[in-house]
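Excluded from the complex is one protein chain; the other protein chains are retained at their positions.
Moving on to chain A:
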Amino acid sequence: MADTATEAPVIDALSLVPKSDAKQTMKDFKTDQEVRWCPGCGDYAVLAAVQGFMPSLGLAKENVVFVSGIGCSSRFPYYMNTYGMHSIHGRAPAIATGLAASRRDLSVWVVTGDGDALSIGGNHLIHALRRNVNLKILLFNNRIYGLTKGQYSPTSEVGKITKSTPMGSLDAPFNPVSLAIGAEASFVARTVDSDRKHLTEVLRQAAAHPGTALVEIYQNCNIFNDGAFEVLKDKQQAEEAVIRLEHGEQIRFGIDGAKGVVRDTQTGDLKIVDVTEENQSQILVHDAHSASPTTAFALSRLADPDTLHHTPIGVLRSVDRPVYDTEMSEQLDAAVEQKGKGDLGALLAGNDTWTVVG
């Protein structure tokens, strides 16, 4: 198996999806439905980015499907002029798994939020990631429950004062990127709603990835959690707060790249240093394709959950791993090869019959 795995060409995630004959524009992916998010919601920016990026894939849009759960972001499919399903709370990854596993000619996207994916649907999310089904999961993280009007979410910082936690929330939040890496995800990225260019580039890489891709999108809820990611968006603060990861590049940030990430030789963990002549060569070079998830996980832990300082964005991890639906399909082919195409009459009769003569 090891031999064939290394020799076989990587199957591009989209190779089985029919291509569009005509040139597409953003308009082709817009529906006639009125978009009903709150004015100023970060979801608009993500929708525009997705609609704007889709034509670049050149896929027949009838072969694109958006599946969502419940929550503000889960209205997304109604606004995409593709096939779509707005399902029930937390279950979109499971539903999309059945669709993707049975239809390899489709490009299947899951749109979910921090409550939908990490609370009620946590189980489906981690299992989709470990199975590596050909799904692209866009996790809109606004660190709050919006549609139910402002309760804390599983990504809210500890002590969050909300309607359901007047004295502050008690539970420690998930870091969705850490969680995904821990769940054996083959592709994990993080981006920000307001950075159209970065968002688009991450989406492009996710779309091309064979298997499950998880993209966490920091998204502002201007009604119930406004400014949650301001530190990453404000130009000045972002210099210090955001670590932009580029595969093959040194991990540096701050004004003129004055800061960098190095491995602490004592603990093996990562730490942030001021870059100097002496330590410049020790600054870590980002390797998204590393077989081991260890460094990607360590990078995901650099962010301070309260202040969001040192938040890495970009593709943290992108590795090739067997894809569930491909393997499932191969088993079907192998069964036909070994046993021949199913013969219903022979199956029903079995090997142990007797005959009653009239």
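Keep in mind that, in the parts below, a contact is a pair of C-beta atoms (placed from the backbone, for glycine too) under 8 Å apart; a residue touches a chain by one contact, two chains touch by 3 or more; residues count from 1.
Just so we're on the same page, contacts and distances are computed from a predicted model.
Enquirer: What name does the UniProt record list for the absent chain among "2-oxoacid:acceptor oxidoreductase subunit alpha", "Branched-chain amino acid ABC transporter substrate-binding protein", "Sulfurtransferase TusA family protein" or "Imidazole glycerol phosphate synthase subunit HisH"?
Expert: Of "2-oxoacid:acceptor oxidoreductase subunit alpha", "Branched-chain amino acid ABC transporter substrate-binding protein", "Sulfurtransferase TusA family protein" or "Imidazole glycerol phosphate synthase subunit HisH", the absent chain's UniProt record names it "2-oxoacid:acceptor oxidoreductase subunit alpha".
Enquirer: For the chain not shown, which residue from A:Met167, A:Ala291 or A:Leu347 touches it across the whole complex?
Expert: A:Leu347
Enquirer: Which listed residue (A:Ser87, A:Ser153 or A:Thr191) would be found touching the missing chain in the intact complex?
Expert: A:Ser87
Enquirer: Considering the whole complex, not just the chains shown, which residues of chain A touch the missing one?
Expert: Listed in rising order, the touching residues are 18, 31, 33, 60-65, 67, 77-78, 80-88, 91, 94-103, 105-106, 123-124, 127, 328, 331-332, 334-336, 338-342, 344-345, 347-350, 352-358.
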